[in-house]
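Every protein chain of the complex appears in place save one, which is left out.
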Amino acid sequence: MGTQRYLLGKVVQLVLTLFFVLTLTFFLFHVFMPGDPVRTYLKVQGAKYTPAQAAALKHEFGLDQPVFPNQYARFLKDTVTLNMGVSTIIYPNASVTSIFWSRVGKSLILITTSTIASIVIGVMMGIYGGWRRGGWVDNSSMTSSLILYAMPEFVLGMILLLIFSTWLGWFPAGGYDSWPVHQYTGLAHVADVLNHMALPWITLMLAYLGEFYLLMRSSLLDVLGEEYITLARAKGVREKYVLRRHAVRNALLPTVTLIALSFGFILGGVITVEIVFSYPGVGLLAYQALEARDYSVLQATFLFAALAVLIANLIADLTYAYLDPRIRRA
Amino acid sequence: MSVLSVDDLRVTYSTKGGDVPAVRGVSFEIDKGEVLGLAGESGCGKSTIAGAILRLHSPTTKIEGQITLDGKDILDLSPGKLRAARWTGASIVFQGALHALNPVQKIGDQIVEAITVHRMADEREAHVRAGALLEQVGLPPRRIDDYPHELSGGQKQRVMIAMALACNPSLIIADEPTTALDVMVQAQVLKLLRSLQHDLGLAMLFITHDLSVLVEVSDDLAVMYAGKIVEEGPANEVFHTPVHPYTKALAAAFPEIGDDRFRRRPSGLGGDPPDPQQIPSGCPFHPRCAEVTQVCPELVPELWDAGSGRFAACVHATGAPSLQTTNP
Partner (left out) sequence: MKTETEPIAPSTTGTEVALPKRLSPRKIRRARRRKALSRFWSQFRVNKMGMFGLAIIIFFFGMAIFSIFANKGRLDPTITTNGPILASPSWAYPFGTNLQGISVLSLVVEGSRISLFVGLTAAFISMVIGSAIGIWAGYRSGYSDIILMRTTDVFLVLPWLALAIVLAAVFGANMWVIILIIGLTSWAGTARLVRAQVLSVKERTYIERSRALGGSDWHVVTRHVLPNVMPVIFANTILTIAIAILSESALAFLGLGNPLEPSWGTTIEDAFRNGALTLGKWAWLMAPSTCIVLVVLAFTMVGFAMDEIVNPRIRER
């Protein structure tokens, strides 16, 4: 069946990309990396650097073996089994995977919910703006969308923080919850977290809303110029069904594809927004790892980011397959 | 009994660059079972007329005059009644080739939509009827489950025709139905249209720039230039003995195989059709006319009698007022 072939192709592409990403990571972190990893490791342990210990460690890490294929194969095996080493600077000696577990959930909740909201609202507004082209709603939405598009996400975050936290005091200035100042539990804790998550969530939601609005609107305008729209009207179909059955169903397809392309940028936005709001997610972790040159953590965050975007793209591909009936026929 | 009566139709588009008068006073009548061919170059306004009959233009376009379809004044209908009249009174066959069919909807569903929108049948009956319609146009009924991209150009055109018949209209407007097709396929589609029109007793308005096609299909023929009809009459007369110089040039540009005249005479018409916003004074054709006279840039011609049932908007028509009376 066409759908299976389509999805298989997409999964193959995903695996290829993942492979590329892993190889790239390996090259960057194990071939080009500055500094001596053994020396750093010993320093973190608080142990003295002796040639004997260094040699022993070198052997344990497999660094005395040839880069290809031994070190490469070992790297692949370690990564897939989630054995990603220990943090050297940020949380000395803590396993990278354990650091991740505590952070990933926070970031995922933030990104997925805000992105979904942004897409849904942006697309609906775009349909409306494209359908009622030229009205005051369309013109003001166009202008605000352009401005939002031109604004870096962290600038938007800082504006919201200034207004709603520093000046109005409605929201906290950052963080995840009020621990240890207030140690809430249960529902109160949830409310506390939501209170802290509000501003970064709104920031991320608004940051890409403009772009999705413009994309959907543009797609719809393209479709409205096609002859089958005129034909539908000539058949006597009511306007709202012309919009729903003929215009939107076609305009949605390229929009989905284009939205998927912005996932990479959204991930970048998450990093800077988490910095602005000191939100303890993977983004902030990447920043901290960068500052501290904590390579094992850095490596893991990069792989996580790539994997997240790839999975998001796969979901987009699934959505596309669902929306386009021609795929089943291919 | 006239199915469609158009009286002094004027259509003006509003664009950023000002008003564009695409149709400047066109009148004609089509009776039941009759085929009227409408010919002219691109931009003369013929497709605009097609859209005007069913009021498919954007709300900013000004339509004046009178259009009577099946006894109803189209320009006066409320939106609900207009929608009811569409497709049941008159349907359109577009230039099917590119994107006249919804790419993500099965063709059967698109035909069914026409039927159910007018509540002529329920879903199941409509599907059966769609299959029957496909058979009528020479396609196997099982194709109702196909998507447009699975059909060839000619097949898509047949689907368009089947769809046009779905609500038993009195009039079919064929807007360049064969232009984008290969010659062989063109012939097939034309044959189909002719036989359907004849068997079902439909009135048809056939719009194209290809005069030779019209001569085969139409009973009467009208030639348009710069938003007005410049010659009209029985198809054979107009094509074989044209009076208006524009018709002569058009006819010469489409040779008929076997007709001796064409083999020896090179033909072609220099220049371009006029910009609707800058129509030449007097007779709009005078800058390109091979038989232009002194009065042409000053006299706006009307459809004068030109003999054997023809009317031509040209000073060379036999029924045109004498040239002397128009000299100052």
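We just call them A and B in the order they show up, numbering each chain from 1.
Methods note: contacts are C-beta pairs under 8 Å (C-beta built on N, C-alpha and C of every residue); 3 or more make two chains touch, one makes a residue touch a chain.
Predicted model, so just to flag it, every value in this text is computed and none were measured.
Q: Shown chains touched by the missing chain?
A: Result for the missing chain's touching partners among shown chains: A.
Q: Would you mind spotting which of A:L7, A:L76, A:I275 or A:L323 touches the chain that isn't drawn?
A: Residue touching the absent chain, from the options given: A:I275.
Q: Kindly state which of the options A:F20, A:Y241 or A:Y322 is in contact with the chain not pictured.
A: For the chain that is not drawn, the touching residue is A:F20.
Q: May I ask which residue of A:L82, A:A191, A:L261 or A:I315 touches the chain that does not appear here?
A: Per the contact definition at the top, the residue touching the missing chain is A:L261.
Q: Determine which one of A:I121, A:L221, A:L253 or A:L323 touches the chain that has been left out.
A: The one listed residue touching the chain not shown is A:L221.
Q: If the hidden chain were put back, which of A:M158, A:I202 or A:L253 would touch it?
A: Residue touching the chain left out of view: A:M158.
Q: Tell me, which residues in chain A touch the chain that this view leaves out?
A: 13, 16-17, 20-21, 25, 28-29, 32-34, 146-147, 149-155, 158-159, 161-162, 166-167, 173, 221-222, 224-225, 261, 263-265, 267-268, 271-272, 275-276, 286-287, 289-291, 293, 295, 298-299, 301-302, 305-306, 308-310, 313
We take it that only the chains that are shown with their structure count from here on.
Q: I'd like the Å distance between the centres of chain A and chain B, where a centre is the mean of that chain's Cα atoms.
A: 55
Q: Which residues of chain A touch chain B once you look at their complex with the stated criterion?
A: 226-228, 230-238, 245-246, 249-250, 253, 324-326, 329
Q: If we count contacts the way the header does, which residues on chain B are in touch with chain A in the complex?
A: 51, 54, 56, 83-88, 91-92, 94-95, 98-106, 113-114, 117-118, 147, 149-150, 163
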